[in-house]
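Complex shown without one protein chain; remaining protein chains in place.
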Amino acid sequence: MQPISSAVDDGTDSARTPGISASTGASAVLGTSAGVGVELRGLRRSYGDVHALEGMSLNMAPGEMVVLLGPSGCGKTTALRVLAGLEDADAGQVIVAGKDISSVPTSKRDMGMVFQAYSLFPHMTARDNVSFGLRLRGKGAAERKKIAENYLELVGLDHHADRYAHQMSGGQQQRVALARALAIQPQVLLLDEPLSALDAKVRVQLRDEIRRIQLEVGTTTLFVTHDQEEALAVADRVGVMRAGKIEQIDKPDVIYSAPKTAFVAGFIGLTNKMRGTASGGMVSVLGSTVPLLPGSPTSGSVTALVRPEALRFTSGTSSNGLGTATVVATSFLGAHGRVQARIEDGTILLAQMSVGETVALQPGEIVDVAIAPSPVLATA
Amino acid sequence: MSATVVAPPAVAPRSGGDGRLRRMKPLLGVAPFLLYTALFLLVPTAIVVIGAFQGDGGSFTLANFSALFGQSVILEALLRSIVLSVVSAVIGAVVGAVVAYFLSTAPPSGLLRKLVTSASSVLAQFSGVMLAFAFIFSFTGRTGLVSRTLNSWFGVPEPDVNYFASLIGLIIVYAYFQIPLMVIIFLPAVDGIRPQWREATESLGGSTWVFWRRVAGPLLTPSFLGALLLLFANAFSAFATAAALVGLGSPLITLQISNALTSETGLGAPNLAKAEALIMVVIVAIVMAGYYWIQKRSSRWLG
Partner (left out) sequence: MSALDAAIAPVVTDPALATASERQPRKLRAAARRKQTIVRWIVLGLVAIFMILPLAGLIDFSTRLLNGKRTGRSWATVIDLDKLNAAAPDLVEGFKVTIALCLVTAGLTVLLLVPTMTWIRLRVPHVSKLVEFLCLLPLTIPAIVLVVGLGPIYRGIAHLLGTGNIWLTFVYVILAFPYAYRSIDAGLAAIDVKTLSEAARTLGCSFPAVIMRIVLPNIRAAVLGAMFLTIALCLGEYTVAYLLSKNNLSVALFNLGLSASGDPRLTAAVSLILLVFGFLVMFGFSFLGNTRRMKKGK
């Protein structure tokens, strides 16, 4: 079993050479769990007047990583906690590996969970934390130590085995929490906004590692977050939730490029709202004609939701029928650039372009607005 | 996904009753505590409250109270208890506050502070019996250290063994455990006076007197009053010390209650002890309510 370590340093062991297996028995000990299928069926949960879940259903394939994404209050955390058994649903079922476990208490559900913060037991070392679940399952001391150290190695923290929570950074603590959840070889792995409390840079590193580890170990995983970039980056499928229900669940690229509702389109990535006229499956916006996604009105005046990377501003107007705009500001974002330009009716559009194209433009310049021919969603 | 899923209806209601019943089940977790408290705290209190209004055979009556207020012995005891509590509370509060102030200006983890707070804890919380003996053995009779010394140095006549059964004597002994209690209670409040406030006052041209009158005084007054009320309640409820100091008679209300409980021949009404106890509780409850009211109003400043 290869220890997973990131090339970017976050304080974990950098003296490790990828490709060297630390222990010959590692594979045998760590193993891979054959993932199990999970189904949430018609979950309902209310707290007084607040309806957290309104008939929410979800089917997860074995080994799949599903990310529940949504604004706060949409019910994503409630759904996770119902799956974990930490909350009871008012109605609906939780079915894991074909069995209805709705009335099984949390301690018997065999699910590993990583919490947002401060979940490591402060009075135990990292090693003791990871082996805690093993201890409850009656494993002997020598075996516990071995397994714990293997999982710590998996998350790149085997040299920190004797440290306490307060001696580790936030990112390190979450790695230990992950090791602890995985050590019991759970049927399902649950991640409740595990990265939200961390610094931006650590967040990006750690999410990639979590994904790599999850693929390696193969556990069916439910990951909850409000960060759409995070969701798109790690998921097999993303479920966008609103008001207690899943509005759309699809692969990340589909969610991004083919949103079914305006809410999903607006929640994921950035959108420009541009007025145009629809007819026969196409919409005409600012001189460009673009196909419409299913779910859009087929005729009449509509608002098209266009992604910034589908817009291009080119300097110098030529009479090619394209709409024009006046550049307001340009920003350089390292790998690409963004340009804001105002069109005739006062709306400000945001385009994402290459660095070269961005740098060539000046505020005040008049530019052509070209829209790429990828399908867009429109609303009435 | 496994094909062997048992297929109940799409949205099945949770088994085990409706939501509300299920939500009540966790309350069972506090049942042991509630039962225990009910048995050993609430039921005895109810017995006192109800019994105070009961005559022979359990009928509702106010005879207990009329008997109580009709006997000057009991009323005098009540009055004496109140006076004793007020005076000892004031002495304890003033002296204790001064000690607390000086203690707060000492290094926080220094030896002096540890010594004094430890000693205060002991003296404030330990049995009144031992304290009573300490006073009797030291201050009275020809064998007491203090009485002997005062006699040989200043010719002060040695007090009688029962000296501390008098009001003055009781006040002295009560003050002795009120002072440390005040130190413990008041120290955190004095600690809350930040040195920056003192320095700010000085930099604005104010003297020490100004500081106390305008800044620290007003800020500490609520805590001081609150502590004063606590000290009152503490003295008013004290029994052991009084029992050890007083030989004959029951000059204090707590002793009256004890007397009513242990004597075979009641002083008239059957549930006299309960009536007396109820009056005590009412007084203490009023004092504690006053304490909480002061607390709520002023906790923001020194929090």
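Letters A and B mark the chains as written, and numbering starts fresh at 1 in each.
Here is the rule we use: contacts are C-beta pairs under 8 Å (C-beta built on N, C-alpha and C of every residue); 3 or more make two chains touch, one makes a residue touch a chain.
None of the values given here were measured: they were computed from a predicted structure.
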item	value
Left-out chain, listing which of the shown chains it touches	A, B
Residue numbers in subunit B that touch the chain omitted from display	26-27, 29-30, 32-34, 36-37, 39-48, 51, 95, 98-99, 102-109, 112, 114-119, 121-123, 125-131, 133-139, 143-146, 176, 179-181, 184-189, 191-192, 194-195, 198-199, 223, 226-227, 230, 233, 236-237, 239-240, 243-244, 254, 257-258, 261-262, 273-274, 277-278, 280-281, 284-285, 288, 291, 295, 299, 303
On subunit A, residues whose C-beta touches the chain left out of the figure	84-86, 106-113, 115, 117-123, 132-133, 136-137, 165-166, 168-170, 173, 177, 180-181, 184, 190
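Convention: only the chains that are shown with their structure count from here on.
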item	value
Centre distance in Å when subunit A and subunit B are each reduced to the mean of their C-alpha atoms	58
